[in-house]
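== chain A ==
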Amino acid sequence: MIELIFSFIFVPFLGSIIIFLLPKTRSELYRPISIAISLITLTNSIYLLFSEYSKTEFNILYRFTWIKSYGLEINFGTSGMSALLIFLTALLIVLSLFSLNQLHAESKGFLGSFLALHFAINGVFVSGDLISLFIFFEAILIPMYFLMGIWGGENRKYATIKFIIYTVFGSIFIFIGTVYVAVISYSYNGKLAVDFETLGNLNLTLTQSKVLFLLFTFGFLVKVPIFPLHTWLPDAHVEAPTAGSIMLAGVLLKVGAFGILRVSIPFFTEGYLEYRSYIAILSVIGIIYGAVVAIAQEDIKKLIAYSSISHMGFVMLGISAGSLLSLEGAIIQIFNHGITAAALFMLVGFLYDRRHTRKISEFGGLKITMPKYAAIFLFTSFASIGLPGLNGFVGEFMILIGSYETFNLLSTIAALGVVLAAIYMLWAYQRIFTGSISKEENKVLKDLNLRELISIVPLLLLMLLIGVYPKLIESFVTQDAFAINSIIKFIIGMK
Partner candidate 1 sequence: MLEILLFFIPASLIIIGALIVVFAKNPVHNAMGLVLTLISLAIAYITLNAPFVAMVQMLVYAGAVMTLFLFVIMMIGVDKREQSTEKIKGQTYLVSGVFLILISLLVYVAINSKFKWSLWFPKVDYVVEGTPQLIAGLLFTGWILPFEIISLLLIVATAAAIALAYDSKKKSTDA
Partner candidate 2 sequence: MTQKRRVQMLEVTTDWYLTLSAILFSIGFFGMMIRKNALIMFMCIELMLNAVNLTFIAASNHFGQIDGQIAVFFVLVVAAAEVVVGLAIIVSIFKKQVSASVDVLNISRG
Partner candidate 3 sequence: MTSISELIGLNFVVIGPTLTLLVTTLILLFSTISIRTSTVVKKYITLVGVFATLFAIFLKFGLFFSNGLSSYFSEKILLDEFSLFGNLLIGFVLIFTFIPFWKTSEMFSSKTTEAIILILMSASGFLLMVDSENFIMLFIGLEIGSISLYALSGLNRGDKLSNEASLKYFLLGSLASCILIYGVALLYVSLSITGVYETSIAISFIGTDNVPLTTLVGLIFLIVGLLFKVAAAPFQAWAPDVYQGAPTGYVGYMASVAKVSSFIVLARLSAVSLSLILDKFELFFSAIIILSVVLGSLFASNQTDLKRLLAYSGVIQSGFILAGISSGLNGISASLFYLTTYIVQLLGVFFVFSLISGHMSSDFSIEKLSGLFKDNKLLTISFSIFMLGIAGLPLTSGFVSKFILIANLWSYERYVIVVMLMLSTVAGFYFYLKPIWTASIQKSEILKIKIKISLVEKLVLLILSFLTIFLGLFPNGLINLTRWVIENYL
């Protein structure tokens, strides 16, 4: 089993090294090789999904003494949630490798750093202690820096620096929190042990857990991002290359929520109970605000970015509500939004490859020239609107139903986001695809080719499958949700 866990970290890492070592002349080999490598990870992750570890709450499978004299360990483990997210990552990596346009597909650096990104993200999901979590959390930045910096848009420097600084600023709080909790655990058991089992057994005072919760949660919320801390997201999305924004929207935003579920709530529950209502308020503001701002956007990517803010608001609402149903819904929503947002960005990327613009006003009537594309886009938009029978509905429905008992007013307001989502998505669809073709360039656009279809269709199937039969992924998240919820219940009971 442990080999499997390691394979998630090392296969992409070695892969990226291999890519870097390939000869410059054989640039046509880059894409196949990297796809092959990431397919290995994908198969492994599917195997993990079917293994017994995907039905359990988190448990550490491997311990590795890192710094003896300080008693620091590096731990790896997995849980249903991790397995699901690892699968999501692997899938998105493979598909976005398919979807790459020629320019990116023949660039060593791009593919190499893409696989490095895969390595870092997997590391976050399998890490079993705060140190490794932080290390991988930060390591994500390096490949993203190059992906955005080298292959980004015109204004990429500003966006990249902003992204990096924002995230580093957030993670500084995580860092201080890690140090703090490490010192506390030193006072308990004489070593700076911060693995998740030790943390579970620390009995912190109220103030300690409050402070720690705030430190960690702030750091993660920057990544989510929650309402006032979101401004890095639109810039980053707009400037990043397509594959970059696919990973950004599909997985990186989830890392924040993942961290909160994995660290902040289980270990600092008193603090969580203290402050969750504020988080809930912020996330509801985010839901409405993101949708409202999305309506006004002229740039397709920006629009989707703001819609991501709105959808992640649902996730945070579910997390802060903390009921069994809402937690499960939140995790499911994490997965679903990963798929939907990734698909949307992929589609925008296809359009961008053809027209090299993302301005909505540049298009119109595309349904005539590229009907397949239009149909797929409509399908995906309905998935993201949250139409029953598609995946977007499941998570949001569970979250709303589940969070009602905790925050009845807030969840009622949050339901409004469903309406707004319909407004901005359909309006965008109307402006891009319907009506008669106004611009000359749009008359000659080609419809999706086979490669692009291959890279988008699995996502569509997944959307439909999950929408019709959500039990499929529910089984993976139940245990985690149950574990977290039982801790919350226990703490409430103690009070």
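Regarding candidate selection, all candidates are chains of the complex that A comes from, given by their letters.
Definition applied: a contact is a pair of C-beta atoms (placed from the backbone, for glycine too) under 8 Å apart; a residue touches a chain by one contact, two chains touch by 3 or more; residues count from 1.
All values reported here derive from a predicted model rather than from experimental measurement.
Here chain A is displayed by itself, and among the listed chains 1, 2 or 3 from the same complex, it touches 3.
Chain A makes touch with candidate 3 in their complex at residues 65-70, 131, 134-136, 138-139, 141-142, 145-146, 149-150, 157, 160-161, 164-165, 168-169, 172, 175-176, 178-180, 182-183, 186, 192.
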